[in-house]
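All protein chains but one are shown in place.
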Amino acid sequence: MSRILIIAEHDGQSLNISTAKCVSCAQAIGGDIDIAVIGSGADAVAAEAAALDSVTKVIVVDAEHLEAPVAANWAAEAVALAADYSHVIGPSTTMGRDLMPRIAALAGVNQISDIMEVNGPDSFKRPIYAGNAIVDVSAPAGSTVVATVRAASWKAAGSSGGAAVEQRAASSSAATHTRYIGLESGGSERPDLQSASKVVSGGRGVGSEDGFQVIYQLADKLGAAVGASRAAVDAGYCANDMQVGQTGKIISPDLYMAFGISGAIQHVTGIKDAGTIVAVNKDSEAPIFEIADIGLAGDLFSVIADLDELLG
Amino acid sequence: MTEREVMEYDVIIVGAGPAGLSCAIRLKQLKPELMVAVIEKSAEIGAHILSGAVIEPGPLDDLLPGWRENPPPTCIPVERDEIWLLSQKGRRRLPTPPQQKNHGNFILSLGAMCAWMAPQAEALEVDIFPGYAAAGIRYTENGEVGGVIIGDMGVDSEGNEKDTYMQGIEIHAPITILSEGCRGHLSKQLIEKFGLDRDSDPQTYGIGMKELWQVQPGKSKPGLVQHTTRWPLDSKTYGGSFIYHLEKDRIAIGFVTGLDYQDPEFVPFEAFQQMKHHPMVRDLLEGGEILSSGARAIVEGGYQSLPKTEMPGALLVGDSAGTLNVPKIKGTHQAMRCGMLAAEHIAETGSWQGFDAKFRDSTVVKELHKVRNIRPAFYKGFWRGFLRAAIETITAGKLPGTLKVHADHSALKKLDGYTAPERHWINRDLPPRDRLAAVYFAATEHDEDQPVHLRILEPDVCITRCVEEYDNPCTRFCPAHVYEMVEESGDGESGANRLQINAANCVHCKTCDIKDPYQIIQWVTPEGGSGPNYQNM
Partner (left out) sequence: MKILVGIKRVVDYNVRIRVLSDGSGVDTDGVKMSVNPFDEIALEEALRIKEAGNADEVIVVSAGGDECQQQLRTGLAMGADRAIQIQSSEALQPLSVARAFLKIIEREDPGLVIFGKQAIDDDNSQTGQMLAALWDRPQATFASKMVVNGSSATVTREVDAGLETVEVDLPAVVTVDLRLNEPRFVKLPDIMKAKRKPLDVVALDELGVTVEGNIEVGNHAPPPQREKGVMVEDAAQLITELKNRGLL
């Protein structure tokens, strides 16, 4: 029977959704599921974690020096807890990818990155080569499994549970060699294309630099980042750093909306891991429709105008 | 501009193909004290090489005795030859002409062979520099070729220096060897500057496209060499296909068409794809997977079109000179022999002078003389060509008379008054879907923020005369979909088009530089390391 410890990601106020996704992965592994909330004054976070389905216990490790997610400090606490568990997992967000290998090394084990599917308690599927191959990996028998969970592969667990919350004292003092200065969030500007959960993208069909304005407007309405096909970049409609595809950015947003993009293989390569792909193109034979989850054959400008009106 | 840094060598070789590498190896075998460098624009040796290829091993035996104990990867002795005359659905086996008999020859990947030769050259202390493009010729004070200038790196699309800007260096050498392959851009400049083609016919070319396939187990018969001719081409268009059966269920399939075709609406890429859908070929490929694809121009002029191969300070070797044997469908052995001959000449005399005479007297040129009338015989259509080819073959080229070779760019007919032949082409379903998809399998890569390396000398012609006279054939003959006419919007004028150059798609085949009817497209080298990344082609 597995005993699984999930290291919660949070900002002190609320639980990051990636933690609920780790719970789904833990459910697939099967066994007792506990969540560690390492932080300072993160009671609200602990309450959120306790509400997640199938969670047995939430362990709160509270100390002032644990407020910021400094890997050296958090890893020391996680390792102190890890002895009781067969699995220690965290999200493959920048927080998890920073922290989990540090835990693994202290525990003396190799780490499994980006679990996308569970084959068995110690055996998983994970992507390599930017998702161009999926490989089966197994942790050696009898050793602690330390792993990160690929957020895009898992749905968030429900919140109808009621786990016990247990307080633990910090086992280590602050590492003096690292000083957290601060976080500058992206602010009110458009989200970053690489990490955005929604992306609105335009292609040659947009027709001009002016035409691209409607793409920006729709993106802002949806809180989405803006992307483009190479054809649109080559035609000078937008900047090169907006290019999505083989020679641009490889992205995996939850929602990708392609307007006036034909869907050449070079472009599709960049969005193959996207959650839902929407395609709007006036050419109903365009290859993009062969891979789009939702297709609409029609004039992109009138579709965007309608969306604009309907979304209010 | 600061003074360029300089490196000095005794011999600088431009292009690490079979000619250049053979020349380098031979030079160091004969004169180890010579300082020899080879520069190559592809990121890795062999990555810009595309060929069938079935090769005659003779020159390899001479150059690298013992190579059979340590052969290049994928090197399969030819077991059987077949030539097929195709109609749309049918086929007829033709007798194999003697020059196309391949007993004793090998099927291999020429790219892999070059990658295998390079370390052997390096073991002889040849300096090989992949990823660096020879962008220009360095001339000495008295106007001789004195080496090359490496292209600058880190220049943006407007020509400004980026943060990563790095000025290209000059490589000085008393002897420069141009082994750029077919239609090398420096060779082209030098042929013009020194009038090297004054006494020869114009050069003529073909475009070859190739794909590597992983087919269903059992379908490939390793060692089988198949060629087809006729369908899907009309009788006025020269060309045919090759299908070479490799190990591990792989097939190398390709299609070559003469660039002297007449129909301005003709799409060579489409002809290749149609050929793949002939029942005989389709059967082979169906259920398989395409691994790689690419294209490259082929030099076809032969004997009549050979330019003078020496000029002050430099030599032309291999396909830069035009040594390919069209009826044999082979150029590698000729290119290697030619490269070795240049090396032997330099080792013997220490000079470029006198090479051309030696070259004319060599087996390389003798072989071309024998078959000189076969390719031009096909100008009058397939069957007349076929007949003449048979006669020339039987008589081994000993009949007097030499047919003239014509230039490709002037072969294109104007739309006005021209009726294209009925092609009966079908809807196809084997990959790649289109040229853009094919480019994907060439893994071609160019930093998009660099000057366009396809220069249009008179852009107005593209949107005026060419539209009316030829309907912009560049949008069709380019196998990589580099050229596109797109509607210019924004200014409200309807119908106004402009030529969009998708330079990042370019696979460096040089077809545009050759076939453009106005000769206003100039192919120059992009930043070193750019271009296709062929694997086992």
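By letter and in written order, the chains are A and B; residue numbering begins at 1 in each of them.
One rule holds for everything that comes next: contacts are C-beta pairs under 8 Å (C-beta built on N, C-alpha and C of every residue); 3 or more make two chains touch, one makes a residue touch a chain.
It should be emphasised that the depicted structure is a prediction, and the values quoted were computed from it without experimental measurement.
Here the missing chain is touched by one residue of B:P32, B:P73 or B:P459, and it is B:P73.
For the chain left out of this panel, the touching residue among B:L27, B:A47 or B:I191 is B:A47.
Summarising the interface, chain B meets the missing chain with residues 5, 7, 43-44, 47, 73, 109, 111-112, 115, 127, 129, 132, 150, 153-154, 162-164, 166, 169, 171, 214, 291, 440-441, 443, 445, 533, 535-536.
Although one chain is not drawn, its touching partners on chain A can still be listed: residues 11, 70-72, 75, 93-95, 97-106, 108-114, 127-140, 143, 175-187, 195, 198, 222, 254-255, 268, 272-273, 275-278, 289-298, 303, 306-307, 310-311.
Note that only the chains that are shown with their structure count from here on.
We define each chain's centre as the mean of its Cα atoms; on that basis chain A and chain B are separated by 47 Å. If you check the complex, the residues on chain A that touch chain B are 204, 207-211, 230-231, 233-235, 240, 243, 246-247, 264-266, 269, 287. Within the complex, the chain B residues that touch chain A are 433, 436-437, 439-440, 445, 448-449, 486-487, 489-490, 500, 502, 504.
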